[in-house]
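The structure appears below as structure tokens.
Here the complex is missing one protein chain, while the rest keep their positions.
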Amino acid sequence: MKKISIAGATGYTGIELLRLLVKHPEVEIVTLTAESHAGKNIADIAPSLKGWVDQTLVKLSPELATNCDVLFLALPHTTSMQNVPELLKGGCKIIDLSADYRLHDAKVYTDWYKTPHLNPEIIKQAVYGLPELHRDTIKQAQLVANPGCYPTSAILALAPFMQQDWADAQSIIIDSKSGVSGAGRKLRQSTHFCEANESVTAYGLGEHRHTPEIEQELSGLEGSDITVSFSPHLMPMTRGMLSTAYVNLKKNVTRDALHAHFVKFYKNERFVRVLEVGQYANTAHVAGSNFCDIGVQVDTRNQRAIVTSAIDNLMKGASSQAIQNMNLMLGIDETTGLDAPPLFP
Amino acid sequence: MKKISIAGATGYTGIELLRLLVKHPEVEIVTLTAESHAGKNIADIAPSLKGWVDQTLVKLSPELATNCDVLFLALPHTTSMQNVPELLKGGCKIIDLSADYRLHDAKVYTDWYKTPHLNPEIIKQAVYGLPELHRDTIKQAQLVANPGCYPTSAILALAPFMQQDWADAQSIIIDSKSGVSGAGRKLRQSTHFCEANESVTAYGLGEHRHTPEIEQELSGLEGSDITVSFSPHLMPMTRGMLSTAYVNLKKNVTRDALHAHFVKFYKNERFVRVLEVGQYANTAHVAGSNFCDIGVQVDTRNQRAIVTSAIDNLMKGASSQAIQNMNLMLGIDETTGLDAPPLFP
Amino acid sequence: MKKISIAGATGYTGIELLRLLVKHPEVEIVTLTAESHAGKNIADIAPSLKGWVDQTLVKLSPELATNCDVLFLALPHTTSMQNVPELLKGGCKIIDLSADYRLHDAKVYTDWYKTPHLNPEIIKQAVYGLPELHRDTIKQAQLVANPGCYPTSAILALAPFMQQDWADAQSIIIDSKSGVSGAGRKLRQSTHFCEANESVTAYGLGEHRHTPEIEQELSGLEGSDITVSFSPHLMPMTRGMLSTAYVNLKKNVTRDALHAHFVKFYKNERFVRVLEVGQYANTAHVAGSNFCDIGVQVDTRNQRAIVTSAIDNLMKGASSQAIQNMNLMLGIDETTGLDAPPLFP
Partner (left out) sequence: MKKISIAGATGYTGIELLRLLVKHPEVEIVTLTAESHAGKNIADIAPSLKGWVDQTLVKLSPELATNCDVLFLALPHTTSMQNVPELLKGGCKIIDLSADYRLHDAKVYTDWYKTPHLNPEIIKQAVYGLPELHRDTIKQAQLVANPGCYPTSAILALAPFMQQDWADAQSIIIDSKSGVSGAGRKLRQSTHFCEANESVTAYGLGEHRHTPEIEQELSGLEGSDITVSFSPHLMPMTRGMLSTAYVNLKKNVTRDALHAHFVKFYKNERFVRVLEVGQYANTAHVAGSNFCDIGVQVDTRNQRAIVTSAIDNLMKGASSQAIQNMNLMLGIDETTGLDAPPLFP
């Protein structure tokens, strides 16, 4: 049994990690941290886990990294990079769910996060943890930067267009719709029930911090710089994320041909389900699972592909993807503890 | 007091018309029809109206048009055009909330609605009832085709770009998000609470029947044919519609300049609120009102305008806009019975 | 035009007061206070009011009471009683939406609110503002204590049982279900969207502070002390409150007889709608209105009346009831500015 610890165990991604890890056949939980709840039992902060995890929360310390095999960091960005250098010395593998090591270029990080990166030299050893793209390097990594939820849904929808001469990689628009849990458990006015309920709104248009992450990965696949328009929206639901991606097509590509291309592209991916021709991705059909459903359409009047991708933002968009990375890093089957159907309705 | 009747009074738009008309100072309700509920009292089918409307529902008949000044048709499409010719002879003014008379070209109607138009000659006398664009002709009309909800939100977001040399009118993408009430009160699997709740999905991408309506109006403003990509999505909320519209900009247009253009464009429109620079339209801030809120953004990295517009789909997207048309047709103040703040939260 | 001011204008009850007052034909808004948002424009804090109220928020001060006819206090409890003595000297009429002057007995206040009452002598001049019970004294009052939302729904459901020899006034159980807006706009974990959504839970069973308020009013009607079991629950919706009240019946009272008694009891009350025999109160049918809907049932197998009452907690449970009180205090028609149908769906 591998020993696992979590820093930041009481947020939504921390609780979701625990829900999955307590059923994972190859791991055991060692230490859980939570700065503001230290000294309390995790089950008092996350009552769903009563009877499953009976541990007292502690504060984050360097020792955390010395008595476990894998350490998940479910911390706010900037907090991660303040701690990672010291924690890496502890020798454990680290999966960071924050944004701090996702961008390969420290300057890009600074531009979008408005703060200097504290340890750009460590960025180099971090691997971007999207298994469908970087499976082999993830297996070798000591530090994995777990992707953001928006980038996960957007990149999986768009990767099949890269290096295709019939697609205009510079025309990409991504219109994404996220459930409220994507904003975390912290209190803010916009996530008050009465303000998020019965409300649909955009935010951060053209400015959201997940933009460079999407561009980095698509550019890497394409082999040249890609700039996208990325538009996040907040939806009145707890879990789920739908991205609607628009790509101009250069040639007369039919829906059937595009669909066949997607099916082939993802034929070996357990957690990507390319839907039948004519079907649309729906967040309700992936809730509680590690699946990404993809629907392929073509607006033939405008020679434009429209791809819809649905994930559970707390699962494939965060915690279950982190465990997928853990499995790879531990050399065990990638689907261990993750291969279960979504919860519907 | 003008006499008003409603055909199809028990659907959501019919109930909403009644909610507004019972408080309207210049009208009285005469006859209410509902095919399946004929013989019942409206308040038993719409308990919110108990104490407000105490009428027995009847079936639709030609006499409906002979004892009222204005007749609202809140009927399914094709049902309207089966009845309108006979009803027009009755002499009353008609406001049709169905799609049957919105398109000026009967062939376009047939292409999108997959059924021949029964009376193309009547199309010519119908006026498209978007007051912000066609106020003067609405005033003279006997038959007004009330706009669809999606077109209302899309056209108001995009009209200011027409005939502007700095905007590429052929690059338009409209990504719209609608509350479930837009699908009507009729039962279907997709609007079952358990299937719509906690669910976000696209539908009819590139194929939705509101597309030609948007194109007709924008083309009319531009003075040449415009083709758009229109993508409707279903949201887990009852009321509200947000459209996110993308337009490529030819020159270096700043957000401030674009915002100033919108403010000027709508400066005389009581029911369009152009938000401050940096604010996003939110469906929760227009619920229960006739307002359309518009937020103006520019993605400077991609030289692309992104406009968000929010309406209440049952109000400005249907019933209150119909009453705005009625006011114009009756020669009374356009805002009568409509000028009230939204319900928040 | 009477001059109106509001202390605490940016909470949900403050915003709801403004929504109603800007349409009220006999009043004008003078001053709005908000401690944390002083200096900002109200429309930036409550965007639904854009175009309706264009005022800069100020801090609370004694002068507030000297330049208006009616002052609404939408403040937290204890804050009200710190300010009311000074404000009363200003000469205006005061409607306090907090709990500070609802209980006639300062000791009961202290027992339930765990803090001494600061000015028990002022309690005596305060009138409990439930118009259906205290219309005449409200008209004469300078200080009205606006009822809590739970007490409003419970008392209206139970008042008809008082002083009836066929009802056991000591057997009362009230099981209430409230929308989240009842908890206010302040941030707390339990009202985070992701924790309130898809969640139903009880809280404060046998301990909620609205209990003595219900008991005081029912005891007053009965003429002897009544003790009730009151059980509040939090529902995953924004607005609305349903109370299910249980009363043991002494004699063989039929549902029809009980219904007839309720109809007669409320026959002159514009804002109480006793539903038909067999109908149940539903929060969706009173949303956005000042109505209280009441459904009357009898569990004949157990000789027990079960009454359901539905209100909009922000309206009849708070702000529209406060305006009903204002109308009475100003000597104008009680229904002015309030008599409109609910918003459905």
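Per-chain residue numbering starts at 1, and chain names A, B and C are given in the order in which the chains are listed.
As a working rule, a contact is a pair of C-beta atoms (placed from the backbone, for glycine too) under 8 Å apart; a residue touches a chain by one contact, two chains touch by 3 or more.
Just so it is clear, the model here is predicted, and its values are computed rather than measured.
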(Q) Can you tell me which of C:16, C:175 or C:222 touches the chain that was removed from the display? (A) C:175
Q) Looking at the whole complex, which of C:54, C:86 or C:299 touches the chain that is not displayed? A) C:299
(Q) I'm checking contacts with the chain that's been left out. Which of B:13, B:98, B:152 or B:181 qualifies? (A) B:181
Q: For the chain that's not shown, point to the residue among B:238, B:290, B:308 or B:321 touching it.
A: B:238
Q. In the complete complex, which positions of chain A touch the hidden chain?
A. 12, 15, 18-19, 22-23, 46-52, 181, 198, 238-239, 273, 275, 279, 282, 284-289, 291, 293, 340-345
Q) Please identify, in ascending order, the residues of chain C that touch the omitted chain? A) 173, 175, 177, 179, 194-195, 197-203, 205-206, 227-229, 231, 233, 235-240, 242, 244, 246, 280-284, 287, 295, 297-302, 304, 306, 308, 310, 345
**Q.** Residue numbers in chain B that touch the chain omitted from display
**A.** 12, 180-181, 185, 187-189, 191-194, 196-198, 236-238
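In this text, only the chains that are shown with their structure count from here on.
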Q: Select, from all pairs of chains, the pair with the highest number of C-beta pairs in contact.
A: A-B
**Q.** Most central chain, Cα average position
**A.** B
Q | Interface composition of copies chain A and chain C: same or different, split at half | A | same
Q) CA centre of chain B versus CA centre of chain C: separation in Å? A) 36
Q. How many angstrom lie between the CA centroids of chain A and chain C, rounded to a whole number?
A. 45
Q | Sequence positions of chain C contacting 2 or more other chains | A | 12, 181, 198, 238
